[in-house]
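Only one protein chain is missing; all other protein chains are in place.
As written, the chains take the letters A, B, C and D, and residue 1 is the first residue of each chain.
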Amino acid sequence: MNAVGLNITWIIFMPILVIIIGLFYLGAARKITARIQNRYGPPIYQNIIDVIKLFSKKNPTNHGVMFSLGPVMAFSGMLISLLFIPIGNKALLSFNGDIIVLLYLLVIAPLGMALGVGEGGNPMGTIGIARALTLMLGYEVVLVISIISVILYTGSASFMEIIKMQSGGVGHWFIWPLFLSALAMDMALQGMLGEKPFDQPVAPHEVASGPMVEFGGKYLGLLQLYHAIGIVVETGIFVNLFLGGGTLFWWFVKSFAVFFVALLINAVMPRFRIGQAFAFFWTYPAAIGLIGLILVAILK
Amino acid sequence: MSEAIKTFFSPSVLGPEIFYGSSVALFLIGLYMVLVKKNLVKIAIGLTFIESGVNLFLISIGYVWGKTAPILNKTLMMGTPSKEVVDPVPQALVLTAIVIGVAVTAMALSIVIVIHDKYGTLNISKIKELKW
Amino acid sequence: MMKLLYFIGCFSGGALLAFLLGSFSPLLKKFITFLAVILGAVLFATMGTSTYQLSLLFGNQVIFGIDTLTQFMVWMTLGIAFIVSLVLWSHSELSPTFFALFLLNVLGTVLIFMSRDIVSFFFSWELMSWTAFGMILSDGWEKKRSAAVKYFMWSAAGAYMVLIGFSILFAATSAIRFENIVMSVGRVSHGWLITAIAFLVAGFGVKAAMMPFHVWAPDAYSESPHPFTGFFSGILSKTGVYGIFIAFFYLAARLEAVPMLRVHGTSIFGYIMVWIGAITAFGASLIAVHQEYGKKLLAWSSVSQLGYIIFAFGIADSLGMTGALSHALAHALFKALLFTILAGVIMRTGTDHMASLGGLIKRMPLSFIFAVVGGLALAGIPMTIGFTSKWIIYEAGINGGYIFPTTLIFAASTAAFLYYYRFVYSIFLGPLHEEHQNVKEVPATYWISYILLAIPIFYFGLYPGKLVGIISTILQSYNLPALTTYTATSVTTPLGTFNGMVVGLGFGAALIVGLIVYFIGGRVRKAASQTDKYLAGEVVTNEFELHYSVDFYRFLERKLSWLLKISAQKFYEFIGELIRFVADINRKMFFCGNGQAYLYYMTIVLTILILSIWRIKP
Amino acid sequence: MVSPILLIAIPLFMAFSVPIWGLISKKLPKLVPFFTFAITTAILVSLLPTLFSGQQGFNLTSVTIAGIKPPYGINLTFGPASAFFALIIQLVALAASLYLFEYEPPEPAEKFYMLFILVVLGATGMVLTGDIFNMFVFLEITSISSYALTAINKTGHSAEAGFKYLLLGSLGSTLFLLGIALLYGSLRTLNMAQLSLYIHQGHLDPKVLMAVVVLFIVGLGVEAELLPLNGWVPDAYEAAPIPVVSILSGVVAKAGLYALARVLYTIIGIETGVLNLLLIFGILTLLSGELSALRQKDIRRLLAYSSIGQMGLIILALGGGNSPMAMVGGLFQAFNHAIAKGLMFLALGIMAAGFNKWDMESLAGVGKAKPYTTFLFTIGLLSTLGLPLFSGFWSKFLIIFGLVHSGQVVYAALALIGSVIEVVYFARLLGYLYGKDPSEELLNSTLESKKGFALLGMTFLAAFVILIGVYPDFITNFILGGTAELVYKSFYISSILGGI
Partner (left out) sequence: MIRRLFVLVLLIIIGYFLGTAMASIPFGAEKVDVGPYRSVGNYYVDNTVQETGGVNAVTSIVVLYRGFDTLGEVTVLFLAATGLAAILALTRERRKLKKEKPSLIMRVGTDYLFPAAIVLGSYVFLHGHLTPGGGFPGGVIIASGFLMLFLAQWRYKVDELGLKIIESLAGMTYVTIGLIGLFKLGTFLGNFLGKGTPGALLSAGIIPVIYIVIGIKVGSEMTGLLQNLRETTENE
């Protein structure tokens, strides 16, 4: 009873925490990228200020009901996805769904955004969505290959089970036995996070920020929140699968570490063309993932 | 006189070869005409040749050495007629077959007339408007 | 006995009446069809689970039986048939023949599920096939001809493969009833049994649009009369699935014992089917991504979804069977929904060319909402039946260790997301075209049917256990491995758990939170016009084509061109050319027109016979 | 005194009497064929109850002529097989004679009606007779009247077709006669039961037997449309008047088929290995016919090729005679094919009436111009394709099952490939008939054509197709009996000659 009550509390509290931390991630990202590029950069809390500003902004253009509902759906979708990954040993709702459930919950958010963008009717936005979906077709395969190898290795698709098996120190983390899968997943993660070289959907110089082109004011604010949660969720999957979870603090540290790697790559890489990006995912990361998967299948 | 005929038709003079052989020969000649000749009338004649061959064969299977026609007189009726006369059935059959042959030939010729009328030729290789 | 006859008479009599009276009044044909379907459903409800015998051929008893699986499939069929008959109220332009054939088609389909012996099965099978052909043809659109011919040819080929399979079984066991065949199947030699199963699976696979035999499906689905397409793709393909189930259930069990035929812990047929299913799902969805016409897109999507079912059947353990049957229902529901919506769109706008549509959300909001619902199910978003079944299938694939096919299946699912977005965007979103300014929302029969279809989609999404429960009962009645770890709202597999209700409530709560956050923000301004957009300073007017819908995934297509080039269609076209060549030679030789040549042939035959007979008897 | 002999005597009398009717009124001869066949059909139907009495469920009566008992006199055998084929012939003839009401035959009309009656009479005689030479005579009656009817249009085409038919037909029947002569020469009898008995007892020199088999197959194969002997078929079907075509395919071909089956099954006996010949001929005929139809534009020729294909299927089924099932299927198919093809040709005649173009393009859209006729045509077509609800389904089903049952899986598979081809061209044809808009010319032709009685006849055939398709047991007793009669020759022999 007590445990359940505690869990419910965490379920309510965790999203707020994640939003704030996620916004800090974004701020940190801008700062770190700036430092790498030898700029000063905005303060680390800049994104929080941005969101507040966006929500208080008046009269953003509205193109219809779905246009409004899209960002809401994106935000809510990411919120519900968040509850299905354990964060810092807190199971939240993840007893009620395994990795595959999560994978499909993760789709709700982009879908909502895509529908909103669609109603916006700006061709640049739609091109961005088309690119994003193409990219998704690319990295999803890699992601799934890695996840299958983890499931095969552990014999379970439940996050909590997988985290439990990795308990007992750094040596038990699955990143060691499943190194190839982890590598492949990290590459996929780069695409999921939309960091360079995989930021074609939003590429400002080509499609004017792509999906975001029509959104302003609180729409953009919602999307910012969605993005903030998304970073935590996506890195969190990696943390839970390969880095053994951990307490709340260490969990976020690991999560940020994963994000930091992505940032470093982002800061130094140019952008692929979308076709190249897609082909890239289906060649090297997929091959690495498959080799890892075969190894798992053979050794198991 | 009848002795002479009997000798002539005895196995020593004419074997089965002459009847069977000539019926096969007629058949083959007819078949050859049908297959090689281009003229419709000649083909029709070939058909009658084939028929004649078959008819000859039919009539010759009824023959018995030295027996008379199957028309009974008083003396024949006394004994067992079947010992004295040839088999009458092939004769009846041939009668029918001949009439049928005549009918077929008549049909063939009448169609040939129409063909000649419409196509202006009797060459079978040129009469193929209906094909495929 | 009598009830079955009433049931058959209800449909066939309805067909006859609709055909005879339909030409007098369009109302009558619609009414009769509607009534016949409802009456049929009522009759079926009273029939319960029972067995009926009919004396049909040479006084032989053919058997029709109803068990749980039959009930499942028949209710599915009758349900979609009801939807179609509802939608047909708005389609007076279809000929009475169409209505009559539709009823016969439903009858044939239902009888397939009921039949318990070879004769009645094949009878129903062929009935279902040709009536569908008639329907494709019945509203006389000239373009449909090649699609109809293609469909008919393939379904005949499939039916004949089934026939060969059945007849081999009959020859080996001398039994026509399935139960007797099962009893004597032990006497059948392995070679014959394998041949029979191969023919059966291939034959049923044609109907289920299995990959090398799928070429008819996209054309036939997209060219069939629009209100009927949902039934066509949703239900008729399931007869193939059902057939595969029957073949496996009755016969493959015998092959399990042969070690040579076991690969990867299952029979080799299962293994082959897993791969075929995965390739079908993957390949078809990649092709669907590049379609320009809505019906074609959904048609390829159907092929792809059927690949999932075949994949799951191939796995053939408790999870696989459950997944296959539940996806059969799921596909029937959401594909019927999507095709019906598209039928409504076509009815209102007259086209399914996606680039010519767009922005219809403004005029047909209800259709849009249900298109999203159908799309959620198609893409397998949790809370819909599509996810329930797909999830079980994935778990089955991973649990069974079919790692590569499962990967393909996942990729196919992602591709489904691609083409689904394209579908919804191109038709409902984006700018509204000038000529569609005055388009009206679909009539009530349509949106009632949308609602009726959406209810089970969400119900079984939120209560996945209910669906699994139904299917487990079926599987247990067939003594097959069944999934037992489920409650009303959740299902547990060896790998993990899924609780539909929690996800649903959670998402509901999240949505409320999102809306609260949304309303916290400031007021919004409605866009002044369609051109009121950020377009990098360009001044645009209504003449500008702002609808990004042609070659939607061009970059993808360019990268995958090598894969898309592999086409079964081309192979079949080559075969067709070859047959035509042989046919011409044959025709020009044996019917050359020269009378003398015919005599030659006669003589040659005579000679050949003579020579051959001399060889036989010296 | 109802006797099967009336089936022959009455048409003969009526055929002879046509000129007398013509004297009374010019219109009367038109009615003669119909009344003739109505009477004969009635007689046949009234005879059926006696056919199906007795312990075996059916019996075979031998009808003597001139009071001479077989084997010495000519006798008619009225058993299930004979009656079955006679029924086929009468049904098709009845429908075709109804068609004649609306049909303006080529002059001289009287002769046309006489020939029309005589061709049916000949075929009936062929299936009823129990004497092999008598069968030859009736074969000649059938074929000579067919030659005349084929050529009766008096156009170049019809004469050409008639001559081709005559060449093949007369050579074929001469070969048949040669076979009969060989049989008679060896066994001194012409009665089929006695021939069968003697051959069964081994009185026949095997060399003669083989010669007879070859001659009979080639001789009767012409009428039965076996592969290389069927060159005349498409030409005749294209050039002959439509009612004649329905008779050719429904009556003449079936009589030839019966003769072949009777001779090979009853007289020669299937134990001699002739079944293999039938199988090979059957499959070649089937595939060749279907392939030829594949790209055919002229609907008459298309149907002719399809007819060849169907005959091939029947022959193939007869070749699977090791399994009675295939045999049953074959006889059933013979029935279905006769009815369905007869129906299709008659309907085609109405479809093209007042129009006289027969290619698909010209007849495209006829489904809209003449819906009912095209509907009837479609019923025949679907039955030919072997689809359920139509009688063709059951026969094709039985044939395939029977073939596989008798171990001929490969033949069954090949036959089904042929069927798939059939589906292709028939589906294409349906597409043309329904899928286009009718041309002006076609629409105009509908105004002129009268068709009431013809449609009556066709509806009658279509009703048969559907009735049997829905409930095949209407006719299966008949077919089972027919199969038994053909396959169990001891039954046949003892019924004709008395217990031996």
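One rule holds for everything that comes next: contacts are C-beta pairs under 8 Å (C-beta built on N, C-alpha and C of every residue); 3 or more make two chains touch, one makes a residue touch a chain.
Keep in mind the model is a prediction, meaning the values are calculated, not measured.
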Omitted chain's touching partners, listed by label: B, C, D
Candidates D:Ala86, D:Leu118 or D:Leu363 - the one touching the absent chain: D:Leu118
Residue ranges of chain C at the interface with the undisplayed chain: 603-604, 606-607, 610-611, 614
Residues of chain D (touch criterion as defined above) contacting the omitted chain: 1, 3, 5-6, 9, 12-13, 15-20, 23, 63-68, 71-74, 106-108, 111-112, 114-115, 118, 121-122, 125, 129, 131, 133-134, 137-138, 140-141, 144-145, 147-148, 151-152, 154, 159, 162, 178, 182, 185-191, 194, 197-198, 201, 203, 205, 207-208, 210-212, 214, 497, 500
Residues of chain B (touch criterion as defined above) contacting the omitted chain: 11, 15-16, 19-21, 23-25, 27-28, 31-32, 35-36, 57, 60-65, 69-73, 77, 80-82, 85, 87-93, 95-96, 99-100, 102-104, 106-107, 109-111, 113-114, 117
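The rule we apply is simple: only the chains that are shown with their structure count from here on.
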Chain occupying the most central position, where position means C-alpha average: C
Between chain C and chain D, centroid-to-centroid distance (C-alpha), Å: 42
Length of the line joining the C-alpha centres of chain A and chain C, rounded to whole Å: 36
Whole-Å separation of chain centres (CA-atom averages), chain B against chain D: 30
Residue list for chain D, restricted to those that touch at least two other chains: 160, 163-164, 167, 171, 234-235, 292
Shared-contact residues (touching 2 or more other chains) in chain B: 34, 43, 127-132
Pairs of chains satisfying the touch condition: A-C, B-C, B-D, C-D
Interface residues, chain A side, partner chain C - complex: 15, 54-66, 68, 71-73, 75-77, 79-80, 83-84, 93, 95-101, 104-105, 107-108, 111, 114-115, 118-124, 126-127, 129-131, 133-134, 136-137, 140-141, 144-145, 148-149, 151-152, 155-158, 208, 213-214, 217-218, 221-222, 225, 273-275, 278-279, 293, 297
Chain B residues touching chain C - in the complex, by the definition given at the top: 31, 34-35, 38, 43, 124-125, 127-132
Partner chain D, residues of chain B touching it in the complex: 27, 34, 40, 43, 47, 50-51, 54, 57-58, 61, 87, 89-90, 93, 96-97, 100, 103-104, 107-108, 110-112, 114-115, 118-119, 127-132
